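A single protein chain has been removed from this complex, and every other one stays in its place.
Then we have chain A:
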Amino acid sequence: MDIIIIVSIGIVASLLALIVKEQNSSIAFFVVVVTGIIIFLFILQKIAGILLLIEQLGERANVEGLYIKTILKIIGIAYITEFGAHLTRDAGLSAIAAKIELAGKIIIITVAIPILTAVIETIISFMPGG
């Protein structure tokens, strides 16, 4: 019944944010931030279990550890980027949110460079006379 807990926390937080916003809008934003953090922390424990399963499957399938680690890192960067971008967009700063998303994409590409080079090298080795 985790979903009921999360949904009720979200509803309570939105009510609190609405009430506080009339008096003190900056603290209402903090309420929103803390709600995001609490829900994220709650979800993170479940994600850890899923990632453990993925790692074990990868080991059993003899996938190279570097690749799985890179993929996990990319997923982590994507989650953090999304979190930050949504928070900044909620605060009304969509320009900064767009920049955060851009930075996330570029950092993901930088992290994925080893995989990209491996793919390109494999393709080149397939080419005749390459």
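Heads up, the rule we're going with is that a residue touches a chain if its C-beta (ideal position, glycine included) is under 8 Å from a C-beta of that chain, and two chains touch if they have at least 3 such contacts; residues count from 1.
To be clear about the criterion, contacts and distances are computed from a predicted model.
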item	value
Among "Probable septum site-determining protein MinC", "Tryptophan synthase beta chain", "Transport permease protein" or "Stage III sporulation protein AC", UniProt-listed name of the chain not shown	"Stage III sporulation protein AC"
Positions on chain A where the hidden chain makes contact	5, 9, 12-13, 16-17, 19-20, 23-24, 26-28, 30-31, 33-35, 37-38, 40-42, 44, 47-48, 51, 69, 72-73, 75-76, 79-80
